[in-house]
Structures are given as C-alpha cells and as structure tokens.
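Shown here: the complex without one of its protein chains, the others still in place.
Going by the order they are written in, the chains are A and B; count residues from 1 in each one.
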Amino acid sequence: MTSLPASTPFLSPRARPARVRLRAAVEWIIESILFLLTVLSVATTVAIFLILVRETWGFFTMRGADGQVLVPIADFLGDSIWSPLLSNPPRFGVASLVSGTLLVTAIAAAFALPLGLLTAVYLSEYAPQRVRSVLKSLLEILAGIPTVVYGFFALTFITPNLLQPLSSSFGTHSAMSAGIAVGIMILPIVSSLAEDALRAVPQSLRDGSLALGSTKAETILRVVIPAALSGIVASFLLAITRAIGETMIVALAAGGGVAQLTANPAAQVQTMTAYMVQVFLGDAPAGGVEYQSSYAVAFTLFAFTFVMTWIGALILRRYREVYE
Amino acid sequence: MTRPEASPTARTRSSHLVLVACALAAFIAVAALASLLLTIAVEGTGSLSWKFLTSFASRKAANAGILAPLAGSVWVCVICALVAIPMGIGTALYLEEYAKKSRLQGIIQLNISNLAGVPSIVYGLLALAAFVRFFGFRSGEKPLSFSIEWSELRVLAPGNPDSFWFVQAPFGSGVLAGGLTLALVVLPIMITASQEALRAVPKSLRQAAEALGSTHWQVAWRVTLPAALPTMMTGAILSISRALGEAAPLLVIGGFLMVLQTPTNLMSDFTVLPLQIYNWSGRPQEEFHRIAAAAIIVQLAVLLAFNALAIFVRQAFQKPLQS
Partner (left out) sequence: MRRFSAWYGGHQVLQSIDLDIPEHQVCAFIGPSGCGKSTLLRWVNRMNDSIAGARAEGSLALHGSDLLGRGVDVVALRRRVGMVFQKPNPFPKSIKDNVAFGARLHYRLTRADLDELVEKALRAAALWDEVKDRLGSPALGLSGGQQQRLCIARALAVDPEVLLMDEPCSALDPRSTASIEALIRQLRSNYTIVIVTHNMQQASRVSDTTAFFFEGKLIENGTTDLLFTSPTQKQTEDYVSGRFG
C-alpha cells in the first residue's frame, strides 16, 4: 500500500495519514462478525429441523416393556384415531389432527381469501385516497392484534352471537368459530399483500384495456388481476401457512382436547398446534410416549408449512411479471 | 357486422356490481374490527382499575390482577429487543452490503423467508431444547449456577437465586430463555425489514462515499446505516410488537405458571400478558372472561403506545434522501 503524500495543498502539515493496516484488520473483523451473525440465523432453521428429526426418530423407536415398538410409523400415518391420553392402549393416528388443522384452515381460507382479495381490489382500484388511507390503517390495526385476542373474540362473540343463533348444534367450541377467527386474523395479510401486487400493475395496462371499451370491472377481472396473479397467489399461500400454524386461537376456540376425523364445521376438533399446547401445558408427563408424540406432530406441521412456503417462493420467482 | 353484440348496459350494470362487492368486503373487514374492539370494551372496562394493574393472579377473579404478566412482558421484550435488533441489523448488513450475489446468498435468502413461515410454536420446541435444556447439558442434575456479590467482590457458586446477578446453566424457563425464544421468532421479520431499509438507500449515496476513498465498513457505518436507520427502527418496533403478542412459543418453554412475583433476575420464573389472557379466556366462568378482556385492553394499550412510537420515529427521523 502506498502512503499518502506528507501534505497536500488542502491539508495542514500536522495531519497524519490514517493507519492503513489497522483499518484493513478492522474491516476483516467486522465482516467476520457480520458473517457469523448471518450463519447464526441460518443455523436456526437447521437446528429446528435437526431437533424435530431427532425427537421424532426417538418417538418412533420408543419401545414398551415387552420390547415392541410403541408407535410404528405405519400406525401414525394410517390409523384414523388420535387418542394418546384417554384410550388404552393409546392410539396415534395423526390423520385426525391433520384433518382438524385442514378443516379450520379451509374455513378460514373460505372466509379470508375472497374477502381479502375483494378488499385489496377496492383499496387499489376504487377507494378514494382518503378512504384508502383510513382503511389501510384500520387493517394494520387488525394485523397487529395478538392472536390470543382473536381466540377470546371467537369464544365471547363469534360463538354466542353469530353461530349459536344460527344453529343449536354449535357448542362452546367448534371448528367454525375458530375458523372464522383465524380468517379474520389472516384477512389483513391477504388484503395488504394482494393490494401491493395489484398496485404494481402499471397504469398503462388499465388504460389500454379501458381504451378498448372494457368496463372498469372487466379491466380488473381480465387484465389487472391476471397481471398480478403471482403476487395474489403468493399472498394466499402465506395466509394459509399462517392459518395452519396458528396456535392460540384454535387452542381456545376449536375444541376441548378431543381429536376427531370430521368435516363437520360445528364439531369440536383438535389441530396439530392445539395438541402441542395440550401436551406442553402439562397434561402429559415429560419423557413419556404422549410427550414425545408432540415432536412427531410438530414435524408434520413443519413439513406442511415448509412445503407451502416453498411453493410460494417458487411461484413468485417463476411467474413474477417484471414491469418497467 | 352481423356479430351479435353483448349488451353494454348489462355490462355496465355488472361492473357496478363488482364495485359494490368490493366495497362490501372492505366494510366486512372494518365491521369485524369494530365488533372485536367493541366486545372487548364492553366486557373489559368494568374490571379495569389500579388494583387490577398492581395485583397478582388469584383463584378469585375479583382479586386477580396482572402485575406479574405485565412485569414479565416488559422483561422478556427488553431482552428480545436487545438480542433481535442488533442481530437482525447485522445479518441484514452482511446480506446487503457484503455478501456476493451468489448461489449461497440465494439459499440464505430463501432460508430467511422460510423461517418467516415457520409456526411460532415450532420455535418454542427449538428454544426448549437450546435455551431451557442446553441440548441435555447436566440433565437430571441440579443446574450449574453462580451469582456475583458486588459488595464483597466475589463469585458465589452455587449462586444465590435472590440476587440480581444470578445465572445458571442450563437457563431453565426463566425470563432470559423467554426473551431469547421471542428473539428467535421475530428475527426473520427484523432481518427482512432491515434489508428493505438498506435497499431503499440510493446507490448514488454509497458511490459518493466510496469515491472519497471510504472503506467498505466506513460506507456502511457512516453512510448507509444512518440513512436506513429510521425505517429499520420502524421495523424493529413492529418486530417487538409482534413479540409482545406471542404466547405459543412461551407456553412451550414452560412460561405458564401461576406466577405470584415479579422477576428479580434473568433466571426468574415469568408469565406474559398473552399467556394470562389465554389462561383466563379458557375458563368457563364469565367473571374470568371479564378480567381477560380487561387484560386485553391493557395489552392493546401497550401495543398502541408502541405503534404510536413507531409512527413518531418514522416522522421525526425520516430525512428526505432525494429531493
């Protein structure tokens, strides 16, 4: 490295050059620290995966007093009954929990996806500026509310004021009540991300369509929404992922700890997440087969959300339209 | 032309129908928010009192208060902020300012967006293994512990659990483990928000500094970071608000006890507001629902204050980068 000339016309003769070698060392140290931080956050995923694999493996290899494997994988995947605490011998058919999760998610999606998309269209295409900014901040409030509050809302408002007047078949807990609450929770995710996608569609496309004599609605349905489709689908997938992993709402509103394979929205169901809550709240002794089963359930849950996120990323990457 | 025309008036009418449907959807969203807030206000305001804020939990709803969860939430969120904010900004700096646009960087990026999709309860399992149990370190034995006695300038081992300077290994389910757990949950959000803030800094600013002979870090530290900081702080405050509302991962690591004291050190047992709300909401008795609603009001007030802070920060410190 060359050192600076002793003085330049602008510098006082007393000014000394900065210490170049020290500077390079500092650069190296800082870059290393930042790199380590990055590695640490990446390690999180790996660690989650490893722990889930190890503990799930532990669950499937647990042996009873007679040396038999307690829960073979075939039973876990094939049995239709999940009853680890009440029946003897305990039954571990994860399908019941998965169906509970899917039922709640389907109800939430049926509620939130169309409503969220329509809201997004209203915000992006119709709403006057002032209405839009007010509406957006209201949706932001909705997005900021802790999920446990939605659980409370399901129990104290949705069930007694919306569902029970409708049909006497609704008890305190139901998949419907939890599903609607989860739907309200994911609504702002859909509306805000879908709105971003819609607004990214250039105005020139709308003009082009209008100039051909299409109505505003035809423009939206045939040009704007198709052009923003990848972003809209990604927002749907993210919302569904959040619904699958949602815990506190379903733990409060979906059921009282009984898993069953059903498609009846008025029925009590247990989701994968709600089962984990039940275990970790201390209903099952640590180290026992019930306790260990929560890891196998968590692994299943992780697999679901991982695949959803992955598909979402793929769609965004493959189909994103790039506009000037 | 012999082609039959689709009726323009019918088309105009159906166009109006779409507008009505969209406006209706937006209205339903607002109505949901309104009925939620109204329900909580009606149920909860009656139970709000100074005594409610300063009492511990109780078997009787009338005597119960939220001092322990309130204190717990503050402790846990401070720890979470101290860990997640620097880590998030550091990672974002590396990814945006240092990492080459390579395959590896693509994988890291995908990884971070994947992390954002992991259900928070699953983070609880990682935290349980890593922070609460140290992956099985000294399992079955008493944890290694020590505390510092500043007045006598010596280290006690085993430590005094009443001292503020008390640490044990593994951590167990104390506030430190709770804060670290929440840091895990919000880290991806913090990283993404910081990355977006850094990306918004115009390239010309960086090039100007580089052209003056600044080193890489000097550019990042003195030019890019200050320019991105207001946006980053907004992201940070949103991350911490998210942490304030999380219950599931803390439930997994065991922060769900009938806690009758406020934390005294990093290893103290704790509970947080969302867990207390969960506990009370889940009970069948109506009077517990009322205090749950009151606790929700406190929770929402804290969140609102936090978000007001976010808006204030955004407006106070956001200097225009380009005229």
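Just so we're on the same page, contacts are C-beta pairs under 8 Å (C-beta built on N, C-alpha and C of every residue); 3 or more make two chains touch, one makes a residue touch a chain.
Because the structure is predicted, anything quoted here is derived from the model rather than measured.
Colleague: Looking at the full complex, which residue from A:Ser124, A:Ser209, A:Gln268 or A:Thr305 touches the chain that isn't shown here?
Modeller: Selected residue, touching the omitted chain: A:Ser209.
Colleague: Spell out the interface residues on chain B facing the chain that's missing from view.
Modeller: Residues in contact with the chain left out: 1, 3-6, 8-9, 11-12.
Colleague: For chain A, enumerate the residues touching the unshown chain of the complex.
Modeller: Per the touch rule, chain A residues meeting the hidden chain are 128, 202, 204-215, 218, 222-223, 226-227, 321.
By definition in this document, only the chains that are shown with their structure count from here on.
Colleague: Indicate the whole-number Å distance between the mean C-alpha point of chain A and the mean C-alpha point of chain B.
Modeller: 15
Colleague: Spell out the residues on chain B that touch chain A in their complex, using ranges where they run on.
Modeller: Contacts found on chain B: 11-12, 14-19, 21-26, 28-30, 32-33, 35-36, 39-40, 43, 87, 90-91, 93-95, 98-99, 108, 110-126, 129-130, 184, 187-188, 191, 215-217, 238, 241, 244-248, 251-252, 254, 256, 274-275, 277-278, 281-282, 284, 289, 292-293, 296, 299-300, 303, 307.
Colleague: Which residues of chain A touch chain B once you look at their complex with the stated criterion?
Modeller: Touching chain B: residues 23, 26-27, 30-31, 33-35, 37-38, 40-42, 44-45, 47-48, 51-52, 55, 114-119, 121-123, 125-127, 135, 138-139, 141-142, 144-153, 155-157, 172, 184, 187-188, 191, 215-218, 220-221, 238, 241-242, 244-248, 251-252, 273, 276-277, 280-281, 295, 298, 301-302, 305-306, 308-310, 312-313 of chain A.
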